[in-house]
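Reviewing the structure listed below.
In this view, the complex is presented without one of its protein chains, the others remaining in place.
The letters A and B name the chains in turn, as written, and every chain counts its residues from 1.
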Amino acid sequence: MGAKSEKNKPFPGGIGRFRQKYDNNFLISFGIMIAIFLFCFLMIATGNATRHFKSLLVPAGINIILAISLNLVVGILGELSLGHAGFMSVGAYAGCLFSIYTQELFPIGVRFPLSLLVGGLVAAFFGLVIGVPVLRLKGDYLAIVTLAFGEIIRSVIINLDFTGGAAGLKNIEKHTTYTSVFIIILITLFVILNLINSRHGRAIMAIRDNRIAAESLGVNITYFKLLSFILAAFFAGIAGVLYGHNIGSLTAAQFDYNRSIEILVMVVLGGMGNIKGSIISAILITIIPEMLRGADKYRMLFYSIILIIMMLLNASPRFAEFKRKIRIKNLASALKSKSRQKEEV
Amino acid sequence: MSFLSQLINGLSVGSIYALIALGYTMVYGIAKMLNFAHGDVIMVGAYTIFTAVSMLGLDYWIAIILSVVFCTVLGIVIEKIAYKPLRKASPLTVLITAIGVSYLLQNIVLLIYGSHQRPFPKIISVKSIKIGENLVISGEAFFTMVITIVIMIILTLFIKNSKTGRAMVAVSEDKGAAELMGINVNRIISITFAIGSGLAAIAGLFFASTYGFIGPYSGAMPGIKAFIAAVLGGIGSIPGAMLGGILLGVVEGLSKAYISTELSDAIVFSILIVILLFKPSGLLGKNVTEKV
Partner (left out) sequence: MFKRFLATVLLLAMVVAVMASCKNESTAKNEFLIGGIGPLTGSAATYGTSVKNAAQLAIDEINENGGVNGMLLKLNFQDDANNPEKAVNAYNTLMDAGMKVLLGTVTSQPCIAVVEESHKDGILQITPSGSAVDCIKYDNAFRICFNDPDQGTASATYIAENLDVKKIGVIYDKSNVYSTGIFEKFKAAAKEKGLEIVSEQAFTDQSNTDFSVQLQNIRESGAELIFIPVYYQEAAYILTQANQAGMSIPFFGCDGLDGIIPQLGDNAQIAEGVMLLTPFAADAQDEKTQKFVKAYKEKYGSIPDQFAADAYDGIYTIAEAIKKAGVTSPDDPDLNQKLIDAMTKIEVKGLTGTMTWDASGEPKKEPKAVKIVNGAYKSMQ
């Protein structure tokens, strides 16, 4: 992640400066997203996409936003949070309630972006309220407290009247489209990658790597911890609003700790602090269980085995070696030598 | 009178949490990993007894021994296959793998036994103790409490006095240094897992006997609650796990009885947060000072 420019000015020196500020990671992440978008777009345009495929695009996109934002807390800041689904639910309820109650006030083009913003801001506010007392805790203690907050939020939502209680919120207009999710992903990517590549980002990573050293260098620990926590909550809230406007109804049960854990799985699988990895693993975790539908009752069994194997492979040094070996060049030369061998035979 | 009996209700739930938390905190404190699959090992233990007694018609004692042995072996196998290759990986990677193992156990049981809850054979049957007119302590609850205390004492003595126990403490404090002192770290972690899983089998027995039914997902919630109890008591502290479990049960019971049944979960979790804010490393946890 070596951002080279120390200046705060936004690339005044033209494209060279641009390259300096936005390193490869930045461009690759965007490249991946745009490639995926174009691929899906082509699939749909040429009529090759099945309904199942199309119905997976939005959930995958929402998971990408969730994974990227949680990565900011878990990977970049280095604090374990098990309450991401809690922020998602707060945002989802706030945004969807806003959009229901302002149905007559604003046209859709204004209302939907506004409800996204409302959802994000309310979630960010909760991030602030929860973050201030809680971020003093470390490691597993922070994990358990965030888990507890997620469950408290769920319990409270069930008991409130305006959230619909156990029956949930219904009749939310379905406005989330493939394109709108894509735009939000790009915004999320832009904001978070910019943060990582800035002075702020380096300060946050310094806290992760050595808190005491960072503190003694004058890094304001509380400020930066809160900043990443709130930002992550903000995007989780937006993802929640997108979720609500995709399914058309909300219940608290969808946002239990299992959901938080699922998002954490995406982050860890993709690599801590690795944004591109988060994008890819969010897509994988969304589609693998769906791909396995053909396996009938063995579906979740296979899923759990695949999950374990992926984690083991990811951590195995031999697999890393293997991945290095099969770079394109090596692959090509290996193929060549093989075909030569065949000819000789 | 009513307060006392509600307190007893809380204590009996708490003693179950405590029993589960003991096994949890063993693995948690020594191997320094959140074993999310612990709750599911409990469930497997209960199913083993169910199979032995209800399906094969074996004797209770044989069934219990079988279950403890099976879970111990299962724990060792899980450790060998899923956790050992990750010794050098980040703790989070291990956490996710443990979640994978948890799903795996749930789905294997789901496939073998089906999704419906099974009635659990009444193995532990102890007469209720009547103290007053309306004050009754159920025999199972009392027995659970006694067993939990006995296990707690044995574990504490084992860790303090035996060679293996002291090696465990050494591993938990500094793996590298322990290795240099000639301790086989891998072996110690395997033993920890074996003990933790054996305890899970016993917890499964008591959990299932108290509530009477088991299903493939029965272990998940108790697992989470035990995790909370272990953290509340202080990670790695065995008396802490006991205290945390009992406290969790009592708070849950009393808040249901006197504040609100609807919001009792929220109340329990809020109290947990408040306690941790004032005692950031749990009730009986050691405060470790950080060094640069």
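We adopt the following convention: contacts are C-beta pairs under 8 Å (C-beta built on N, C-alpha and C of every residue); 3 or more make two chains touch, one makes a residue touch a chain.
Since this is a predicted model, take the numbers as computed values, not measurements.
Novice: Which of the visible chains would the unseen chain be in contact with across the whole complex?
Specialist: If we consider the entire complex, the absent chain touches A, B.
Novice: Using the document's definition of touch, tell me which of A:P113, A:G139 or A:G165 contacts the absent chain.
Specialist: Checking the options A:P113, A:G139 or A:G165, the one contacting the hidden chain is A:G165.
Novice: Considering the entire assembly, which residues of chain A contact the chain that has been omitted?
Specialist: Spelled out for chain A, the touching residues are 28, 32, 35, 39, 43, 48-56, 59, 151, 155, 158-159, 165-168, 170, 174, 243, 246-249, 251-254, 256, 276-277, 280, 283-284, 287-291, 293-294, 297, 299-300, 323, 326-328.
Novice: Which chain B residues touch the hidden chain?
Specialist: Counting over the whole complex, chain B touches the hidden chain at residues 2, 5-6, 9-10, 12-13, 107, 110, 114-119, 122, 128, 136, 138, 211-213, 215-218, 221, 252-253, 256-257, 261-262, 264-265.
Note that in this section only the chains that are shown with their structure count from here on.
Novice: Using CA atom averages as chain centres, what separation in Å is found between chain A and chain B?
Specialist: The mean C-alpha positions of chain A and chain B differ by 32 Å.
Novice: State the interface residues of chain A toward chain B in the complex, per the touch definition above.
Specialist: 74, 80, 133-134, 136-138, 140-141, 143-145, 147-149, 151-152, 155-156, 158-159, 210-213, 216, 257, 261, 264-265, 268-269, 272, 297-298, 300-301, 303-305, 307-308, 311-312, 314-316
Novice: Under the definition above, what is the set of chain B residues touching chain A in their complex?
Specialist: 34, 82, 85-86, 88-90, 92-93, 95-97, 99-101, 103-104, 106-108, 110-111, 224, 227-228, 231, 235, 262-263, 265-266, 269-270, 272-273, 276-277, 280-282, 290-292
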